[in-house]
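Read through the structure below, which is laid out as structure tokens, and then see the notes.
The complex appears here without one of its protein chains, the remainder shown in place.
So that you can tell them apart, the chains are marked A, B and C in the order they are listed, and the count of residues begins at 1 in each.
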Amino acid sequence: MSILQSLVHVLLACTMPPLLLGVIGKTKAAFAGRVGAPLLQPYYDIAKLMRKGSVVSRTTTWVFRAGPVVGVATGLLAVALVPLGGEQALFSFPGDLVLFAYLFGLGRFFTVLAALDTGSAFEGMGGAREATFSCFAEPALFLGLLVLVKRSASTSLSTMLGAHWHGEAASLVLVVVSLFIVLLAETCRIPFDDPNTHLELTMIHEVMVLDHSGPALGIIHYSASLKLFVLGALVVRIAAPRTGNVWGDWGVLVGGMLGLALLVGAVESMMARLRLRQVPSLLVAACLLSAFGIVLIAR
Amino acid sequence: MSLPLVLMAIALLSLSGFPGLFASRTSAVGERVAVGMVVVGAIGGLTGTFLAVFAQKPPHLELPWQIPGGAIVLEVDGISALFLMPTFLISALGSVYGLEYWAQAKHAENGRKLRVFYGLLAAGLCSLLIARNTILFLAGWEIMALAAFFALTTEDHDPAVRESGFVYLVATRLSTLCLFALFALLHAVQGTFAFTAPALDATTPQATAMFLLALVGFGLKAGLMPLHVWLPGAHANAPSHVSALMSGVLIKMGVYGLVRVCSFFVHPPVWWGVVLVVLGAVSGVFGVVFAIAQHDIKRLLAYHSVENIGIIVMGLGFAVLGRAVGEPSLLVLGLAGALLHVWNHGLFKALLFLGAGSVVHATGTREMDRLGGLAKVMPKTTLGFVIGAAAICGLPPLNGFVSELFIYLGMFQSVLHRDSAVSMAGAFGAPALALIGALALTCFVKVVGVVFLGEPRTQAAREAHEAGAAMSVPMGVLGLLCATIGLAPVLVVPFLERATEAFAPEFSHAGQGLPALAPLAPLALVSVAGVVLLALIGAGSALLGARMKRSPQGTSNTWDCGYAAPSPTMQYTASSFADMVVRLFGWALRSRVHAPRIKELFAPVAHFKSHTPEVVLDLLVVPAARTLRRIFHWFRWLQRGQVHLYLLYVVATLVLLMFWR
Amino acid sequence: MWHLTDPLLVIVLLLNFFALGTSRLRAVIGATATQGVVLGVLAVVVEGHWSLRPVLIAAGAIGIKGILIPQLLIRAMREATIRREVEPFIGYVSSLLTGAAATGLAIVFANTLPLAPEHVNSLLLPASFATVLTGFIVLTTRRKAINQVAGYVLLENGIYIMGLTLVEALPFLVEVGILLDLFVGIFVMGIILSHINREFASLDTTRLSSLKEE
Partner (left out) sequence: MALALIVAPLAFALLAFLVPSERIRIWCVPGGAATHLGLVLWVLHRGEAGDPGAWLLLDPLGKLMLGFASVLFFICSIYVPGYLALRRDRPNRVFVSCLLLFHAMLTLITLSQHLGLMWVAIEATTLASAPLLYFNKTPRSLEATWKYLLVGSVGIALALLGTFFLAYAGLRAGHHPSLLLANLVRDARQLSPPWLHAAFIVLFVGYGTKMGLAPMHTWKPDAYGEAPGVVGALLAGGLTSAAFMAILRFYRICVAAEDGAFARSLMVTMGLLSMAVAGVFMARQRDFKRMLAYSSVEHMGILVLGIGLGGAGVFGSLLHMVNNGFAKGVLFLSAANIHRAFGSKVTNDVSGALQRVPVSGAMFLAGFFAITGSPPFGPFISEFTILNAAFSNGRYVVGGLFLLFLAVVFVGMGTTVLSVVFGKPRTVEGTGELANGFLTIAPMAACLSIVLLLGLYVPAPLDRLLREVAASFDSTQVVP
């Protein structure tokens, strides 16, 4: 992979994520018949937050500040593991998909701890939900990736996502759907969570960060979008066709990501949030889809 | 040189508690001498083991022993060495920890007893690891088991301790009896009591029986899921440094036994591996699910031992599969993962138990819902515990991640295999391991959050104090080792490779040798990723710090959606945090909840209580034992004091035997 | 004198039935005493000639089985001032029937075993087995401790008959030892019985059941 491509990779990974949030917001506005906030609104928000002062609870400790930092650090490392447009990711090795999945775990570990550090019942509730639901998202993610492992006979994301699909459309569809569900769950979108709700009792991700303010909150917003970007890239790389041209692939990726954001926005506009109790069922369904995919491919 | 060092270490360990018996009840001389002996012994033992690993040939010693079938055959091969290292290390650290945790001055009535059996326990562990004769092995095994029994019943005036001690005792005896049968079969098959078995045929019914006996016998000791019944109570009720040694090392002897027995068979059937994988997965998932439902921090950690043993056994299962289908790379990855996880679990679980011990020492309670906010008064313990918690969840860049990565890689190898059973085992194992990891994360987030973060919930938690040097230094060492293995896994490669060679020598004999570990697993790149991650975190904190310093900053109460007067009791509790998972797995957990039903507008004071029984023990084993006892009771009328009936038994026996002839 | 053996043995068998059928404790003791005397005579008869050894043995047997032991038992009975009835767990008729069955069984059993030529048509072995079994019946169906001792004596008598076939194998010393052991055994039992009587004010063995598994 050329240095140029690496630069593009870094640049894209660092700058594009908030745009996706903007696209989602715009889509939802369009569905609702509103003009909506500007496409770049998330950038403005983050920039503003980074400049603002902050209020920190007296209950908290260093763990509280570690939450956002570890969240963004893990997101950044994860994005280096996924090949965006090129054949290769910035960083790849056999088994890097394990690192990829566990990085999200590390991020979650500190995010939830940061929530619990405040001693707030609401944030504890959010943390419990986040942790519980990811228990089901994680196996679904692994099952999806296993399908790729099996068919590409490799254990590195770069090669797994670089391979071409040949006549395994059924598995492909199953995996894409399954990973899309995982994406929605991990990034706390509808139908799992409503990022825009104002009722703390029903929230997951947003309720965990209630006590964060100023730059810390800015980092949190950024890492949330980064997570969407990383998982989105995964889905897009599986679903989108390869052009054969190096820069064409990059174009496909960017287009695909925007399309994905549109799709997420559309889902958010058309679906209601699930009742919390049904969330695990949906994730188990995602697991089953991928498991079926494996059976199809292994038979 | 290496074997004498190890033997010297064993001697020092076994004798360490005895000088104290001659000191007075409150004197600190005994404990200092004991710690000194254990530490010197452990350093010697570690040196010896280290030398053994890098020796040309595994050191071997044979002496005659005037016991039927017995011979003193000792060897430190790769597998033994691998298990010896954490044994020495954790014994020494636990012993130092005990200096403060179980100070003789405060525990005059049982401190000396505890140290005698602590030393014997450590010595038993080491001696069974180097024994290559079944009788010698069994002697070491039982010394370990009994010493552990006495160490864990240190506070025998407490009924809960007695009860869990008894359950432990029965379990360990059943395990020993299974081993009797196993080794008797081994003797029947190969004609000697030697451990260095020639390659055994795995297709005979005897071999199947041996495998199943090993599974039950060693599984009982390891705490594999349906056989784990003794484990939670024992770990919870033992003094914490004993819990650390038991959980970190003792239960691994079950793993050692399984590895050793599996190494006897060159061509194991595929189903052996599948059974191990399935059992491991069951143990892992349900171990962690039960852990989530616990309120007692040490019980919770105990269930995590069940979980981690599950992970280890899964790894071993893939190694057996690899051997069964002749896939050396699968074998190497599975076994390396399992064995490295043995180390890792030893390190982080000991760290966690010592951390929990510090909490218990500081607050006097094991109930998580009575704690909270300890991070401010116990910062060192908190840091240690967080590192341990992250490591046990398998999070990068700590050691747990490396071993799980190996196992995952093994699973991927197995998914790619053409044999459908092997392939399915991998496809089953990987998501199971992912589920285990995510559940463990939930559990440890809960523990850290409820115990160390937030506000103190009780007076005891408010008045807690930080652990002293004797308690925090061992934790520091363990935490450091966790990080070292996580960041530089290359360091452990020689140990693992020695062990895999010892496990499957047939590959070396065939000439090509086992594949090296490094090409199979990207260890250097794992280090790079770890360093990059740490750098990113560092950069992130610097950035955040800088931004926060530049802009105005205030402190206040927790926001809590504007509630003006939050009290510590309003915090989310451990049971609330776990509630969703507990409900989801309610069919297995069988939790009993006593929840108040609110009827009126202004509800009166009410209490909520929830309890999760040890399902296998309380709902299966104990009722079965009761039934059996009742049946036994029926027979008592045979002996009801009537002497003429007694005479009738004699005649009846005589007549029956006459006819039987 | 061999021809006298069988008639004497018939007496032994009849005495067995008598011991089973009688309701008087004293009569049971009498039966055992008589049996002891008959056995003493048998010892000489079986030997077939007069010599010192069988005479000494016979004298011993008569002395111990016919006189000493019954005296011991009667004294114990008197001391205890217990009711003279036997009080069996099963009725007298049933006892007799069981006794008959046992005798039959003994004959069958003796016939299934290959006998030495000189015993083929003799009653020696069947009578021996029958007496042993009768002893067992008395031991297991009688309530009174004294009666059980009497049963034990019957049992020993049966074994003694068997011993009569083996004169050559049993040296004098051993035979005396056996007799002495029997006597001391009954003597010790008698002591224990009198203690029991003092402690429990009864010789009913069903009362001796505080040691049991409850």
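Assume a contact is a pair of C-beta atoms (placed from the backbone, for glycine too) under 8 Å apart; a residue touches a chain by one contact, two chains touch by 3 or more.
Only a predicted model underlies this, so the values are computations on that prediction, with no experimental measurement involved.
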Displayed chains contacting the withheld chain: B, C
Contact residue for the chain not shown (choose from B:143, B:314 or B:402): B:143
Selected residue (touches chain absent from view) among B:61, B:184 or B:543: B:184
Missing-chain contacts mapped onto subunit B: 65-70, 135, 138-139, 141-143, 146, 153, 156-157, 159, 162, 165-166, 169-170, 173-174, 176-178, 180-181, 183-185, 187-188, 193, 209, 625, 628-629, 632-633, 635-636, 638-639, 643, 646-647, 649-650, 652-654, 657-658, 661
Residue numbers in subunit C that touch the chain omitted from display: 112-116, 132, 139, 145, 148, 152, 155-156, 158-159, 162-163, 165-166, 168-171, 173-175, 177-178, 180-181, 184-185, 188-189, 192-193, 195-196, 199-200, 205, 208-211, 213
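The rule is short, and it goes like this: only the chains that are shown with their structure count from here on.
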Approximate Å spacing (C-alpha centroids) for the pair subunit B, subunit C: 69
Rounded Å distance, subunit A centre to subunit B centre (Cα mean): 35
Centre-to-centre distance between subunit C and subunit A (centres being mean Cα positions), rounded to whole Å: 99
Of all residues in subunit A, those that touch subunit B in their complex: 50-61, 63, 65-66, 68-70, 72-74, 76-77, 80, 91, 93-96, 98-99, 101-103, 105-106, 108-109, 112-113, 115-125, 127-129, 131-132, 134-143, 146, 149-150, 153, 155, 200, 210-211, 214-216, 219, 280, 287, 291, 294, 298
Residues on subunit C engaged by subunit B in the complex (per definition of touch): 89, 109, 136, 139-143, 148, 205-206, 208-214
Interface residues, subunit B side, partner subunit C - complex: 636, 639-645, 647-648, 651, 658
